[in-house]
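After the structure tokens below, expect a handful of questions from me.
Missing here: one protein chain of the complex. Every other protein chain is in place.
So, chain A:
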Amino acid sequence: MAQQPLPSSVQPTDVYGGDEVSAIVLDPGYINTRAGFAGEEMPKQVLPSFYGHITSSQRDLFGDEVIIPRADFEIRNYMNRDSVVEDWDAATKIWEHALINRLGVPRPTPASKNGLNNKSKPAAAAEGEDVEMADEADLDETENYEKPMQENPLLMTEAAWNSPKQREKAIEICMENWACPAFWLSKTPVLAAFAAGKATALVLDVGGSNTSVTAIFDGMVLKRSVQRSHVGGVWLSSQIRSLFEASEPKVEVVPTFMVENKKPVEAGQPAEARLRTFDFQISPSFRTYEEERVLTEFKESVVEVWRGPGRYLAQGNEDYAKSLPGRVFEMPDGSNQMWRDQRFKVAEGMWDDHAAFPSATEEGKITKAQTVPGLIKAALDAIDVDIRPALLANVVVTGSTSLLPGFNDRLNHELTAMFPSVKVKIHAAGLSSERRFGAWIGGSILGSLGTFHQMWISRKEYEENGPGVVEKRCK
């Protein structure tokens, strides 16, 4: 029986050691918060960690679709730039919104009501209006579903440098507010390594607000190896801003929502667009958020990493880069321009601190130790020499900023130059979604494993030991 392929009805559901208990995986990050069921290959819900706050009525709005020009509207983020939760009230709300309203985790409410709610929620979300109803959500009903996630164990991710206090807070919310039967807290680099199929790996996570290098050994983070810097997507955006400032003529970033209509213009010509006017004040945070979208598009379509060998500033490389075909980028207001060597130069700061654009703010500055090669070197220096070759043979690249074209080539060149006598192998998922959601996918794998069930921190354990149990268990 074992030799023959089984028909689908007889096939064991627990092939590959899988045993799904409808666990939920929640992966909060600075840019996005990902949520979905364990065992699936992509997170069902990806919503921005930025949320809208209406100052006049003190209401919070969640989701991408609600972030539109409004009166008294501010954009906030419940995470700080270190990818650690800062505003726990907002965090709880946004997670609830993601898990309960959007993921549609069934609630133990009366069947009639339940069915109604389930239907109305996605419809409301799709229209993009009245989502505030979610957090209002009929107070009596809220009381009814006191334990909204009674059925689902929750696997949450955290940054490798998360503090014990933060971790305790996370389990508290999970257990007290949502009444999860079980909880687990896992570090993002570990999960990213799992997503790449590795238990021992050197994880380079180039994310939105952070770039971190972490050594994973047998599925555990080596604490001494954790290195991070702010050289991530946000920093890259600031570099692009510096580039726009420095270019002649200055490039003005006009976010999409400002443009009412536009006419095509020649490259390098000033834009001919009519801008929208609003009868209320647009808050700077909202404008910044919208500008960031434009810059993200610029990153995705123009910016490229100098592939090497050698640095971009090395002899002859710059001239060669100038001779390469450029790329045209059209701003939302219609003005467009060809970008040639600049598109390499913008990202070079990640590798070479001398090549970074000078930044006005303290945050934008960068030292040698904060570049990607510097981080890797520091991380490897902090760990035992015996496992360094094993780690270098399993370099896992994750994070959406690593999707810049040429990133892996450059990384390979830098690493082979740094460690000439060791075999360096880079594992970077080919699918962009796998690169973006590496940690979530790893969590999805872990949460659906049959052997993982013995790891969960159960409700009983929490009740016996208090929130401190998370420090004891999730090492």
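The criterion applied here is as follows: a contact is a pair of C-beta atoms (placed from the backbone, for glycine too) under 8 Å apart; a residue touches a chain by one contact, two chains touch by 3 or more; residues count from 1.
The criterion applied here is as follows: contacts and distances are computed from a predicted model.
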| item | value |
| --- | --- |
| Name of the absent chain as recorded in UniProt (options "Proteasome subunit alpha type", "3834_t:CDS:1", "SWR1-complex protein 4" or "U6 snRNA-associated Sm-like protein LSm3") | "SWR1-complex protein 4" |
| Contact residue for the chain not shown (choose from A:59, A:165, A:224 or A:322) | A:224 |
| Residue in contact with the excluded chain [from A:40, A:87, A:151 or A:297] | A:151 |
| Where the unshown chain meets chain A, residue by residue | 1-2, 9-15, 17, 19-22, 151, 153, 181-182, 217-218, 220, 222-225, 383-389, 419-422, 450-451, 453-454, 456, 458-461, 475 |
